[in-house]
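With one protein chain removed, the remaining protein chains of the complex are shown where they sit.
Letters A and B mark the chains as written, and numbering starts fresh at 1 in each.
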Amino acid sequence: MNETTLLKMRGIDKSFPGVRALQQVDFTLNKGEIHALMGENGAGKSTLIKVLTGVYPKDAGTIELEGEGEVSIHSPQDAQNLGISTVYQEITLCPNLTVAENMFIGRGKGAFTNWKEMNADADKLLQSLDIPARATQQLSNCSIAVQQMVAIARAVDMDCKVLILDEPTSSLDEQEVEKLFGLMRDLKAMGVGIIFVTHFLDQVYEVCDKITVLRDGQLVGEYEIKDLPRVQLVAKMLGKEMDDLSDIKGESDEYKGNDAGEIVFEAEGLVSDAGIKPFDFHIRKGEVNGFTGLLGSGRSECVRAIFGADRVLGGKVKVHGKEVKINKPIDAMKNGIAYLPEDRKVDGIIGDLSVRDNIILALQVMKGFFKPFTKAQAKAFADEYIEKLNIKTASADKPIKALSGGNQQKVILARWLLMHPEYLILDEPTRGIDVGTKVAIQKLVLELASQGMSVTFISSETDEMLRTCSRLVVMRDRKVVGELSGDDLTQNKIMATIAGGE
Amino acid sequence: MMKKVLALLMASAMTLGLVACGSSAPASSGSAPAASGGKIKVGIINNDPNESGYRTANDADLKAKFTEANGYEAKFAYSLKNDEQIAAAQTFIQDEVDYLLLSAADTAGWDSVLKDAQAAGVKVILFDRTIDADPSLYEASIVSDMAKEGQTAVDWLASQNLPEYNVIHIQGVMGSAAQQGRSGALDAKVAAESNWNIVKQQTAEWNAEKAQQIVQSVIDAGTPFNVIYAENDDMAKGAVAALDAAGISHGVGKDVVVMGFDCNKWALEELLAQNWNYDGQCNPFQSSYIDEIIKKLEAGETLSQKTIIMDEKGFDATTITQDDVDNYGI
Partner (left out) sequence: MTKNSKGNALGVIKAIASNQLFIPILALVLLAVVNLIVDPSFFEIKDVTNNAGYLVKSGALVTILDYGSELAILAIGMTLVTAASGGQDISVGATIAIAGSAMLRVLCGGNSRPDTIQAPIIVAFLVACIVGMLCGAFNGMLVSIFKIQPMIATLILFTAGRSIAAWINNNELPIVPDPKFAYFGGFIPGIPIPTTVFIAAICIIIIALVLKFTNLGLYTQAVGINESSSRLNGINPTFIKFLSFVILGLCVAVAALIKVSRLSTINYSVIAKDIEMDAILAVALGGNALSGGKFNIWASILGAYVIQFLTTTLYKFNVPSDALAAYKAVVVIILVVFSAPKAREYMEMFVKKLNPGRKEAA
């Protein structure tokens, strides 16, 4: 082990039923280093943290700590005893106790507490870390940032060598973030190694020394901050090497949408309770556009707001230039809007119901509670779309959960196409399905658009979007940061916009 | 479940009461007659009157007796929970009542509060249920004798001189004082006499519908019977519903003798109409006994016995009158 190496994780494997969450991941942390752990949602960041803190047992690999050699961590308590402390996004302290009590709770050596001494110690520590709080203050009276700092102070005082900050800044305003960074730099000077998990790129470049990038449970690499420009970082996270990103555009000369068509749908200052900033948006007849950005950047939340899937808090919505109210999905459906949700299992399929019931569901709901389709009608609809979309199922009576992912997705697609919407929103329609179906869905999108349907298409695979969309709305940190169309529609341009800054 | 617990408690209360009765109880001494010139202050702690028809009648009886007109100033507290009852008792002691009348929810846990009462000069009289405490802590306890109720009923049945007794015996919640008392006498008689048979003996848990199904199952099986011995009126009513549906006649001079307990007013009306044959009383009217005891104590007399068992009648359909229905129906 190197002199300055604090923590060394090698070859970490971790599987959950059906998922390999971590495969052969290495991670190294030095003394006095702030190390960003980056990756999209689901890349394996939090699994790695949980393995390190003993929440999950690892399947394979070793963890070495400075001065301890190889260690086995079976519980969060073990981790704490070894000097690994974690501060989570949500405050896990007791708001009704004082700051000092929160710092020392559960750590008394004996049955008695010397309150005076405890408060004095706490004040000393708070001062040394420059935390604007008094020992005797009730915690709930402090701002969220200060509460977070108290949590850090508690961790630091427990002789922590490794401090893990898991998305600590997501509920802080800019000034509070600055204060927190000040504290992090102080700790760094004291030789503490800090693992910083965040999805704010700006913050990474402001405070971190090194970056480790994970993707799909695998290590992409470890980089010095100065060696990895933002665009590169985004590329690493998305899994595109800059060199590979030859422009795929032009590969197809299929229909690209009609910029001059009538505006079918228009939103102004739309905002929902899912934490996105208000945004403006419009789509024309026969246009295919898309929302792009990293996972978690708010692109799904935007389309959910359009469909009324999340609670809409404000903004104006117009359909064909006429203002309408869309508060819940049925409102959107009545206005000719259809939405294929991102998470097929949770929001899409009704697992135990038959393929037929799944196909007719949306149209049936539109038709009304007291007007069920006859068996013959339902069968006709189902058979028509099973054939049209080439859905592979033994019969329309099979429960949808028995189908493969791609065929399930086609059933959901059939459900919405049956409704003959004017505006179709597809959120990750190609995720987790085979290549053949992916291509078929992309083709279908362009075909529908040529018939006059407006389509919003979201995909994690940028090239898919480049192939289908004529206009892209780019999102970062839950707000719209740019819009690209025409010649700007290139991988490089998209990534630059996502990365921002510089 | 609650009922079962209650029933068990009642059962243990009964046995304890009998034990207490057996032990020689020292007469209360040193208690000066309450000298308050005006009314006698009584604090009455009872179970919730909604518990049963019996309790409703019991409460109404107490309310009618302990009135200002009768020289009392009464306060009432109701609960099915022991701790709430104890809290109520403490309040009454602080209010300096002269007498504390108590039908305890639970047999245990009363010692300390009753000692407080004694120290404060408050006299305690138990009614309906006894408790698990030293007898010196209370003046008297007034209870029903369920075994005697059963014996009276069985004696009446024997006096009918039927050539053969084929009895459907519908029991109350098993283990309850009422069930044990009322079953005991019949079981003994059946064991002793060769022409007494039990066709079916099953608990319907005081529930009319279950009784109806039990009798229905006997009828469906085609087993002959000529007596229904139901341990309360509700179950007798359920049994009769099954008889009616199957076209089996019942009542005075009919095929099946119907017997019930508790003397609900509607049950006595059935007797009066000769649809049923017998109803045994479980006397909820303890107030006159209590009144008598208080009068004696106020006069400085000592009580001859600590446990007082109430008179309980059995009514025969051939002799019952409208007056009986009005006076004894609950």
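One rule holds for everything that comes next: contacts are C-beta pairs under 8 Å (C-beta built on N, C-alpha and C of every residue); 3 or more make two chains touch, one makes a residue touch a chain.
Predicted, not measured: the structure shown is a model, and the values here were computed from it.
Trainee: Looking at B:Lys63, B:Lys115, B:Lys148 or B:Lys210, which residue reaches the missing chain?
Mentor: B:Lys210
Trainee: Looking beyond the chains shown, say which of B:Gly38, B:Pro163 or B:Gly247 touches the absent one.
Mentor: That would be B:Gly247, which touches the missing chain.
Trainee: Touch as defined at the start, partner being the missing chain; which of A:Gly39, A:Gly315, A:Gly348 or A:Pro429 qualifies?
Mentor: Result: among the candidates, A:Gly348 touches the missing chain.
Trainee: Residues of chain A in contact with the chain that isn't shown?
Mentor: 307, 309, 328-330, 333, 339, 341, 346-353, 357, 361-362, 364-366, 368-372, 415
Trainee: Across the whole complex, list the residues on chain B that are touched by the chain not included here.
Mentor: 3, 49-53, 56, 173-174, 200, 202-210, 212-214, 216-217, 219-222, 234, 237-238, 241, 243-249, 264-266
Here is the rule we go by: only the chains that are shown with their structure count from here on.
Trainee: Could you tell me the distance, in whole angstrom, between the mean C-alpha positions of chain A and chain B?
Mentor: Centres of chain A and chain B (C-alpha means) sit 71 Å apart.
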